[in-house]
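Of the protein chains in this complex, one is absent; all others appear in place.
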């Protein structure tokens, strides 16, 4: 990149800086381990169930390291061009538009591919040359070889219990990443999070977490997934806005989770134990 | 958005305001619960059978809250671009055209995605960053990050008994919404609705509702779905235009519902009980 | 629409008026029922076997009501854009081209979607907002919300015994329509139709109808579908042009219907009974 | 069409006239029947095995009637646009290009869709309005309704024993056509054809036809299809060029037909019976 | 074609002439038979296993006949447009670009479609009008009917044992071609070929051919395909460059063919018998 281009890159990078410290409670040594991995610019994979805080963790680390963060929610209709970029028609002909991955590689951002197993193979293969000693991204359509900025790092997330048998990362992709496991926070920490984010008493937050624990025990026994921290915050927010706790739990915790009448009854009973 | 853009946004928003109070009879505390959810800008999911009033409810709430409403009927051929927007070719080159979701996020509308399970995954994943603490929509193709207007809220509907096994929302999508259950209104309320909307006597409307009840009991026993309130209004309208009640019921209630000769006979018999 | 646009709309509408009274023999009270349904602008569904007169009936009603008629033959490769419209590239950039459904909604035509089950879901879902109290068509790609003209009505046809198990209308689509059943006309009426349209004697026409009756009894017993009125007219026309009746029947009634040698023999025998 | 356009249409039509009388030996009354069908402008379907003369017959009739002929070889990747037309980009923007079906409808040609079952449904449905009393072709993408020229007729061919179970014409398509059966010509006529087209003695041609008869008896007993008249002409041409008859038969009759060693041996033995 | 166009066609044709005599050893009377077929411009089909010399034969015949040769390697993603041509956007609008088949038809080349069964049906159907008495190619998208140049001939190849059950030519395609069988050359001839092309002793070449014979006997007994002449030439070239014969055989004959440990051992043992 020329000096002008670098200045421009720095300007763009600023837009992707995380402005305020995200709320994040460390669970173990994940912050230090991530810092070491970032120092080595090692590509990282964050594993864990829906809504347990993987995205929040990346945001927190980007803030802590002072690096821009570019997030992409992956999906099965996403093409390699959606990541890498494409030519657009301009009044002067075609003009190249960097995709989020290319942009991150140029400006030295942390590029976070959320739920990467949802993407098609051409998406996952496109990251290969960025995740080994080459650290480069060939833009075949443009005929340019982008050398990644020294600050660039790739982070992906996925939910191991969630994806279908048909969808898994290839071994040749998996073996390009270090991996960190995530899980729901401990009772104490989760209640703190819910109380802080929903603006409710610790006492009420604690009850919500108790309900979540009961639901999480039903995972694999009628529920596909337990109640996430995010849903607990939703329930707390409804309570904060004056909705009765049992109604709030029904709306935010039980109804979104399942349509099975038996499971709903079980979960409603759990709610009644704590709020009536 | 600049001040000019905001003014323009306000102009566009006006077009999407619900001009007249839609006819809606509350069944329980759904109006208050929704108001609390809207105050927290919590994404909401409306569950219930075909034609039971989910769309009407959103329209009513948009009117009550004085917010613009943008509705999208989802389908399996809809792409993320249909929601988010795309580049169109202009005489000066390509020009970005906001999709309905982006427009709603910009102008602070309630965006209602009707029957969202019909859409492909790329559509449902695209709403993720709008439904957590980020409240933003990355337009990857344009390289813009749209921060949702403070008034923006996302609402989706779906019919739990209806979708095939292959089609269901991902847990990581479900857990981003509070949920409200809907069902057909009570006999009394439904007769009021039919009488009011079709311009017929309460007495005749009551008979139509009785016929609907018989059909709804056949759901799962030969009928895929019961007679909706909408079909009752259709029957009432035909009666109002001078069609004989039994013909009107045949045309509006029985024939659209099923081609099975036995079921038709059963339903025709139910009609004869009330009108002959 | 501005006044200029309305004038232009009226001009376009004229092109779609049915100029001459189509030949149609009412079978029961279908004309009066349809008129009442049209008064209420109720969307209508016409059910019945191939070639029994559904399309002719709509044409007749459009002529009787003096409304323009826009017909679309649906197929499984038809996209929503084929109905709604699309942007075309002009020398001044892109220009919107209304599809037949949009055009019908603007000019107040009866829009007839023939064999709608053949279409993909995005086509059938696109008609939803035109078939409830909203009566509007959102052109998401153009960012315009078309309010249907007061005269606009939607009519669809389908053949209940014909479509495969994989193809059926969704209940949420079905419940937006009143329905009328159609079948082949009575012997007397059908012979009149054939004599009139083919220009042959009532006597010969009557024999052709007798042959058709025999074939229709074989439906489900080796034939997928009976001989339609249209084929009878074809046979009559060949006779009118001097082809011998048995050859005309073979060419127009038997050969198009089946390649099964046994069925052909049975049908040929039926022909010999009447013409030899 | 304006007068200028009509003149231009006449010019184009001339290009599609069949210049010289094609070689065709009538088998039964198919020529007279077809003439009557053409007089009524009845859409026709020609049924019969590969290479038995269906295409030649249409060419002959077009020559006899003095009408232009436009032939389209259908295939499963053909879209409706391939038949109807499309917009092309010109220096002044987009310009409509008529497809072969539209062109035939405008200039009054016989349009021959060869092996129509190979085409996808959108192709076959597109011909519906041209094959009933309407005789019109809506160009939805252009917003034009083409009224067929008075001379226009649609002819399709298909091979009943050939297509897979998955591929068949819909009944609502079949019932729009009169049908003529075709088969290989009688021994006498076929030998005349082969002798005339290959420039060989009637005697040698007769032997070739005898070999073909043996192969045709194997259809369904190890061969998918018998030897066509076209292959006999090929064998005759090789003989005419000096290739030894047994080699010519091997190259033109046996090798193209099958790779099964037993069938090849059987066919080679049949060849040896006549030429050695 | 105008005179100018013809001159230009002649210029283009020159580029496709085979400049030097390709190395080809006739096996039987295939050269004379092909010459007779070419005289009749009969479309030809070359059948035989991978790497046995089909492509080389066509090249040789094109050289011998002094005709230009245009080769197309078919594949399942190839469309009819890839063969026939397409419109490209130019600064003056769209401009037609002939595909290789059209080009061959215009300039009078031999058009060789290699492994034609790999192509989709629309590719194979597109050649039909070029392979019967019409010898023409309709460019539907351009509205032009290309009459084939008097020198034009179509040749296709395919490997009968190779293609899956799902892939086979349609009978209506097969019956448009004369056919020639090909197989690996005799030991003597093959050793000559290998010695000549790799620049090694006849003695070493002979050993390589012996190894190939052993491998070819394993076809169907653990190997999908035997060792081709091409691989023998590769092995010879490595030996010529100083690689030890057993290493050369491992690299060029065994490793490319199979990953099955047992088969590799068997083949390695065969190599050791001749080179150690």
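Labels for the chains are A, B, C, D and E, by order of writing; each one numbers its residues from 1.
Heads up, the rule we're going with is that a residue touches a chain if its C-beta (ideal position, glycine included) is under 8 Å from a C-beta of that chain, and two chains touch if they have at least 3 such contacts.
Computed from a predicted structure; not experimentally measured.
With the full complex in mind, choose from A:15, A:175, A:217 or A:272 the residue touching the hidden chain.
Considering the complete complex, A:175 is the one touching the chain left out.
Just name the one of E:9, E:100 or E:185 that touches the chain not displayed here.
Residue touching the absent chain, from the options given: E:100.
Out of E:33, E:131, E:159 or E:266, which touches the unshown chain?
E:159
State which residues belonging to chain A touch the missing partner chain.
Its contact residues with the unshown chain are 29, 32-33, 36-37, 39-40, 42, 45, 47, 79-80, 87, 89, 92-94, 120-122, 124-126, 128-129, 132-133, 138, 140-141, 143, 145, 160-161, 170-172, 174-181.
Which positions on chain E touch the chain that was left off?
15, 50-51, 55, 71-78, 82, 86, 88-92, 97-100, 103, 114-115, 118, 159, 162, 197, 224-225, 227-228, 230-231, 234, 237-238, 240-243, 247, 251-252, 255-257, 259
The rule is short, and it goes like this: only the chains that are shown with their structure count from here on.
Could you work out how far the Cα centre of chain A sits from that of chain C, in whole Å?
52
Any idea how many Å lie between the Cα centroids of chain A and chain D?
Going by mean C-alpha positions, chain A sits 60 Å from chain D.
Which residues of chain E are in contact with two or more other chains?
Nothing qualifies.
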